[in-house]
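Have a look at this one.
Note that this complex is displayed minus one protein chain, with the remaining chains in position.
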Amino acid sequence: MDGAAIVDNLLSPPVLAFVVSLLAALLRFDLRLPEALYPILSSYLLLAIGLKGGRALADSGLADAWAPLLAAAGLGVVTPLVAFVLLRALGRIGRTDAAGIAAHYGSVSAVTFTVIVATLDSRGTAHEGYMAGLLAVLEVVGIVVAISLARDSSTRFGRAVGEVVRGRSISFLLGGIVIGWMAGGERLAPVDPVFTGLFTGALVLFLVEMGALAAERLRDVRTAGWRLAVLAVAIPLLNGTVGALVGAAIGLSTGGTAILATLAASASYIAAPAAVRIALPKASPGLYVTASLGITFPFNLVVGIPLYIALAEALT
Amino acid sequence: MDGAAIVDNLLSPPVLAFVVSLLAALLRFDLRLPEALYPILSSYLLLAIGLKGGRALADSGLADAWAPLLAAAGLGVVTPLVAFVLLRALGRIGRTDAAGIAAHYGSVSAVTFTVIVATLDSRGTAHEGYMAGLLAVLEVVGIVVAISLARDSSTRFGRAVGEVVRGRSISFLLGGIVIGWMAGGERLAPVDPVFTGLFTGALVLFLVEMGALAAERLRDVRTAGWRLAVLAVAIPLLNGTVGALVGAAIGLSTGGTAILATLAASASYIAAPAAVRIALPKASPGLYVTASLGITFPFNLVVGIPLYIALAEALT
Amino acid sequence: MDGAAIVDNLLSPPVLAFVVSLLAALLRFDLRLPEALYPILSSYLLLAIGLKGGRALADSGLADAWAPLLAAAGLGVVTPLVAFVLLRALGRIGRTDAAGIAAHYGSVSAVTFTVIVATLDSRGTAHEGYMAGLLAVLEVVGIVVAISLARDSSTRFGRAVGEVVRGRSISFLLGGIVIGWMAGGERLAPVDPVFTGLFTGALVLFLVEMGALAAERLRDVRTAGWRLAVLAVAIPLLNGTVGALVGAAIGLSTGGTAILATLAASASYIAAPAAVRIALPKASPGLYVTASLGITFPFNLVVGIPLYIALAEALT
Amino acid sequence: MNTVTRQLITIVAEAVVERRLIDDLKACGARGYSVGHVSGEGATGRHLLALNGPSVRIESVVTDEVAQAILDRLARDYFERFAVVAWLSTVQVARGDRF
Amino acid sequence: MNTVTRQLITIVAEAVVERRLIDDLKACGARGYSVGHVSGEGATGRHLLALNGPSVRIESVVTDEVAQAILDRLARDYFERFAVVAWLSTVQVARGDRF
Partner (left out) sequence: MNTVTRQLITIVAEAVVERRLIDDLKACGARGYSVGHVSGEGATGRHLLALNGPSVRIESVVTDEVAQAILDRLARDYFERFAVVAWLSTVQVARGDRF
């Protein structure tokens, strides 16, 4: 990878929208989407990703998906542990807070996933259809592992897990996969204008909002401390590399490897904050939200994604 | 009609979305659309149906529409009476409750109409342009007739009728018809990406929400009793047959006949519940909403629509 | 220009939607969009206009834009002064109220801008890419000038200006321009289905709501008085002519001249009411909103736009 | 700031009665009111009325007499027919002549 | 209209606890409640919890004993862990048997 790839990534409309909106927010311009649009876009994007994945599954079948699913589950165990150990050892962060943050790195960011898929599609790089399924698996496993690290008597563990598994983001993703898989490609043609045609534009709108949210969190970085800031870049780099190695090892395509690396590197900021809030109320949101949304998310979007693609190209 | 037609209908994205969402809701997955999206989609769908109808009218003219309009008004009188008599005689349901339920069967479900239109379009079966106008007529007449059956001194009859006629669903439908009719086909081309291109996809999203709503109501079926459950299938079958016979008798096309049958068979769950609540506050929503939304709506979507199409094909 | 141009304009879907919705509201039909949709559409339209403008800038460069930008700033000074003088002299309106109303005529209506752009596009009339930038300039200057006319010790002038400049409408417009300009035409192709394809349809939906809002204000015309009603037509005619002359003088294309005329003629009803409310709380909204939204906006949409186009054609 | 005592009446009601409830409030003498949206549960089934839209929560600061008149109206025309709940509390307001 | 005295408990809480708070209200004996949405500021940082959705404002008219039981439950299970604030006020209701 060279600088050109980063610039190229930066000028793609979704990433550009994110960066412009982040800067606008820092300059106190009001580039916030209307409140009602955020949940609409996020449900839409998840359903569209699911449909796309389900449709690809209908074509290719599930036969090859078992190894990747197992690998994803494995990454769901390894990535939060990597995060936890680094946060404890290098970050000097207490057990509960470290577990709370680790849960975010164990889980995944569906938007980061969406951006890498859009990037690969715009370059014409193929990838496996079942990656959306891996997204669903990873979203859950990592949270569960990390919360286990710190649970105490007051933790409502089962409740937190149940709420994540049946929560809106997994539900829309799985709902989309099932519908896409059962209907299959041809029958889905009439819904293509909505679920394919509008996809990138909707992603741009969504990232306009994400830019403002990230800017808010970025302001808290000083309070959170420089150690956490550094780890919020180091952890995705490490986990992304692990993801790329695993992807190449199990024989994923270049696109699939880049996606698995991105999934491993990404940090959740939707499912995980809610789950951690319920299961570990004493973990400080000022740390975990700042790390995942204020630093890791922008880093992955702007620098990480072209890096993971380059890594995947080198390894496959 | 054979099983293949039902399976084919079931695998069309809108119906599939409905069924998947209904099952997800029964399994307590959170596949609910963001609150703000439901009214947006319903206004959009009504306006789009109206535009389509108005545009077809601009091409074909209103000359042939009088007989069908009269027939629709007639069905608006007959279908709630059929429902009322059956509910009283076989359902052993009190006068007020029977009238409240009958109003739902006299009126129509715009979503069921939308699904049959989408189904016919996807099969390439032509239908008359003024069917959207019949939808508007039927939506009102049936409610008025049924409420008259049970009104007492406390009934605010005029108010209820006024609120239905000028309510959002009739207004958007008629507004669309007028705009479509005045602008005509060519001038509408620039809005086609929104009102034609997005139509089926928007319907899929809407039915995701409807599945969850129907699932909630389905849970109340036990309380409502098996007699009502059976009638909630029998009434649409009977009314649908009447609608198909009338459609064929007045010379509608196969598509038009199938639509008229579906309109007659369908039960309202938007305009009617509000009107009945105002005009007959003592009728129990636990009965009328459960019947129309919990049973008749899913029945029509999954089994009824292919049946009414088969019937129309046999009769025309 | 002849009657045919007005009829033609009237039958274009956006204007037709506005008129039908205005009439429906006067007849008390409920053709209001769901609440959540209004801010969604307005943000979308501004961002889309900005993207379109920015993309055109990327092609043509900013070199020719300086004269028009200066001209726009000049119009931002002249148009509210014209309004202020007429309102004081002919309208017999007090200083504060006259300044409040003048601020609305100094600023611009983004929707009127959008309709003229859509109209020119549908006729295939070219126009300069930087007009969206002029919209942003004019939106601010006119308000600032007019508020200065009447400020007293209690006026929070700086606050009002700051809130306008960084407010949602300028932010989305500028955000769009920056993104469009940096990404450039080719990279924007994947977002075309959303920001180009849906544009006219979204405008139609937006104007459905505007019709209802204008109808509400139209009801207050009697209270506001006939003098104000007449001025609410005279001021846009005068300012529109000035705008057309300036446009032709600085060498804009026919399309650009028509747009500049429309901008000069249009009255704000989003940014200005909020700014005036903050800076001149004692100016009566019953006057300024009625004039700008109840009279000038419908007038410009139905009669003004074809007129300004005819004027531009005559002058260029 | 001098204040005077008034009654705040809060009414939670199913969506369909909003319009007429406001008309009745005014008829009873209320000179202002505010309406927000809530969901909730009570004696009526939870989701049964939600199809008709979210419930409204209306509040109005009024004199004792007006508060009493509104309660009477609710008892006569609403309590037995619709899902409506109401409560009164005592509040202090400035500009007593406005309420 | 005869009225009786009851307590109105108002609770403002971060979004994630809505479900369990309502379960606890009912367990303490509340027979009805209404939920609206608010944003706000307090001892916890402003935007920190907003990612999980807007805060809820729950109000419930209950007897003195139930009000006391709810406050105790809040103190035991919520105040130290979550962003939750609550207050009681005295209200008059018709149909006292329903609350």
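Chains: A, B, C, D and E, in written order; residue numbering restarts at 1 for each.
What we mean here is this: a residue touches a chain if its C-beta (ideal position, glycine included) is under 8 Å from a C-beta of that chain, and two chains touch if they have at least 3 such contacts.
Please read all numbers here as calculations on a predicted model, not as lab measurements.
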Query raised in the report: Which chains here touch the chain that is missing from view?
Result: C, D, E
**Report entry** Candidates D:8, D:66 or D:83 - the one touching the absent chain
**Finding:** D:8
Report summary line: Contacting the left-out chain: of C:93, C:231, C:289 or C:311, that is C:289
Report task. Considering the whole complex rather than only what is displayed, give the residues of chain D touching the chain that is not shown. Result -> 1, 3, 6, 8, 22, 31-36, 61, 89-95, 98
**Report entry** Contact set of chain E toward the excluded chain (per top definition)
**Finding:** 10, 12, 36-43, 55, 57, 68, 71-72, 74-75, 79, 85-90
Query - chain C residues that touch the omitted chain in the full complex - result: 154, 159, 213, 216, 220, 269-270, 273-274, 277-278, 281-282, 285-286, 289, 293
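Just so we're on the same page, only the chains that are shown with their structure count from here on.
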Requested in this report: Would you mind naming the chains that touch chain C and likewise touch chain D?
Outcome: B
Report summary line: The C-alpha superposition of chain B onto chain C, two copies of one sequence, needs a rotation in degrees (nearest 5) of 120
Requested in this report: Considering only mean CA positions as chain centres, point out the chain farthest from chain A.
Outcome: D
**Report entry** Distance from chain E to chain C - Cα centre to Cα centre, in angstrom
**Finding:** 46
Report summary line: CA centroids of chain B and chain D: separation to the nearest Å works out as 35
Query raised in the report: What residues in chain D touch two or more of the other chains?
Result: none
Requested in this report: Enumerate the residues of chain B that touch no fewer than two other chains.
Outcome: 36, 193, 197-198
Query raised in the report: Every touching chain pair, please?
Result: A-B, A-C, A-E, B-C, B-D, D-E
